[in-house]
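Take a look at the structure set out below.
All protein chains but one are shown at their positions in the complex.
Moving on to chain A:
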Amino acid sequence: MASVKIPDTKVQELKAICQKFRNDGSELINVLHGAQELFGYLPPEVQEIVADELNVSLAHVYGVVTFYSFFSMLPKGKHPISICMGTACYVRGAEKVLDEFKKLLKVKVGETTPDGKYSLSCLRCVGACGLAPVVTIGERVYGRVAAGDVKKILGEY
């Protein structure tokens, strides 16, 4: 992975987040939530600063980052697209919807389009199973999506 240079101002902001949680190691997850909001993702350089500030090992931070699916070590697209593959969505045709997104965006699951506009991922049950199949783009939730709707949905962005 190419190393990332973090501008000083951002470093200060990150340190401020750590301080907000009293540089307390047991607040690691809350700190990481704040850090991911600040950077959009959690590259190793960010994890190093967090480890130093909270006085915990880098291995511990890395272990936590990789455990939870919400934390990402790769930048996401401007509009992160997630297809629910939970059972309710799956049996109602989520796979076809996913295939359509892959085809139109020409990316695989876990990838971002070269222009950084969209990233594609799968997730498990967003708690909207009554609307299956479900797609989320950023904070927006689309229900009862059919493969034929995908083009129109992308057109909104």
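Points worth noting:
Throughout what follows, a contact is a pair of C-beta atoms (placed from the backbone, for glycine too) under 8 Å apart; a residue touches a chain by one contact, two chains touch by 3 or more; residues count from 1.
In the analysis below, contacts and distances are computed from a predicted model.
Among the names given as "Putative ABC transport system permease protein", "Nucleoside ABC transporter ATP-binding protein", "NAD-reducing hydrogenase subunit HoxF" or "Probable glycine dehydrogenase (decarboxylating) subunit 1", UniProt records the absent chain under the name "NAD-reducing hydrogenase subunit HoxF". Touch with the chain that is not drawn comes from one residue among A:13, A:27 or A:149, which is A:27. In the complete assembly, the contact with the undisplayed chain comes from A:85, out of A:35, A:85 or A:98. For chain A, the list of residues touching the undisplayed chain reads 25-30, 32-33, 60, 63-64, 67-71, 85-88, 90-92, 123-132, 139.
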